[in-house]
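For reference, the structure I am asking about is given below.
Only one protein chain is missing from this complex, and each of the others stays in its spot.
Moving on, here comes chain A:
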Amino acid sequence: MSTSNPTFPLNAWYVAAWDAEVGRTLLARTICNKEMVFYRRLNGTPVALADACWHRLLPLSVGRLEGDEVVCGYHGLKFNDAGRCTHMPSQETLNPSACVHSFPVVERHRFVWVWPGDPSKADPALIPDLGWFDDPAWAGDGRMTEVAADYRLVIDNLMDLTHETYVHASSIGNEALAEAPFEPSHGERTATITRWVLNEEAPAFWAAQLNKPGPVDRWQYIHFLAPATIVLDVGVAPAGTGAPEGDRSEGVSMWVVHIPTPSTEKSCYYFWCHLRNYRVGEQGLTRRIMEAAVGILREDEDVIEAQQRAIDKNPGRDFNNLNIDAGSLWARRRINDMIVKENPQQIPAVSVE
């Protein structure tokens, strides 16, 4: 895999932080190789500025907030929330060139989204619709984990849940899952994998959620939205109660949101959250699911980071693909489409086609 070609588009909305992570302190994050500093204005709305003072490049994130402005921690230059310099030491005027880039930023669905690319193209309507976050019928919580790997390896992992059988054997995986047929499909910006496991025993995690005896029908709809959003529509219902035909009322459902935001070519911020539509008032259950998820995702992260290290040790080698990789290959194609669109003369880092 080459790192000289882009592995992510810049003209896209990326989750930079959970809403709760951005406040009246300066938060430094590197999104798509761009160093940014995040904070909230006094009125509560988020700001994202380039995290390097115009003057001598000290990260603004080591400075301090003063009202809606950032004061550089070195010579006291001040920048407003649009990145314009408003104060320079020892002179009566302001240098008209003095500014830092202000990145388009939007708070939506409990996340702070940032647009690292051409600001004129930053249309908030392009933010993925994660409306469950705003819907009282759904409850849940999640975290962010820094993963030392290409964000596309996280996407590969999610686009093929066959791995659950081997990586998560004690919780959500079983033999039946790995052997069940699946159906890949795609659209202009999306890739989808659909899989049903009918009339089989539920794995431990799901058996506990359903808390009903007997075999289950289990579904997995994996929806990828380029460049980095995956939502899983997953659940189980007692076998034969009509879930495959559309009646999930006897079962339990989850929307699991996974967003690995590229930080660099070889690291990402992995945001995830499990939302459920049953026992929504139980904070204890929210906590237990989240703690279970921490353990499950730790298993994924260990595999993905080890995979990245192996890729680095095998320069010039590419993946071999199996039939089960259709989902990840469609997802990578949709990512490549976006990269090609903004770099018409460059070849994206297509590792597999």
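Just so it is clear, a residue touches a chain if its C-beta (ideal position, glycine included) is under 8 Å from a C-beta of that chain, and two chains touch if they have at least 3 such contacts; residues count from 1.
We adopt the following convention: contacts and distances are computed from a predicted model.
A.B. asks: Quick one: the chain not pictured, UniProt calls it what, "Imidazole glycerol phosphate synthase subunit HisH", "Autoinducer 2 import system permease protein LsrD", "Vanillate demethylase subunit B" or "Phenylalanine--tRNA ligase beta subunit"?
C.D. replies: Looking only at the record, the undisplayed chain corresponds to "Vanillate demethylase subunit B".
A.B. asks: If the hidden chain were put back, which of A:Val100, A:Ala149 or A:Leu210 would touch it?
C.D. replies: That would be A:Val100, which touches the missing chain.
A.B. asks: Using the definition of touch stated at the top, determine which of A:Thr7, A:Ser61 or A:Asn80 touches the missing chain.
C.D. replies: Touching the chain that is not displayed is residue A:Asn80.
A.B. asks: What residues on chain A make contact with the chain left out of this view?
C.D. replies: 50, 52, 54, 57, 80, 82-86, 91-97, 99-102, 104, 118-120, 122, 342-346
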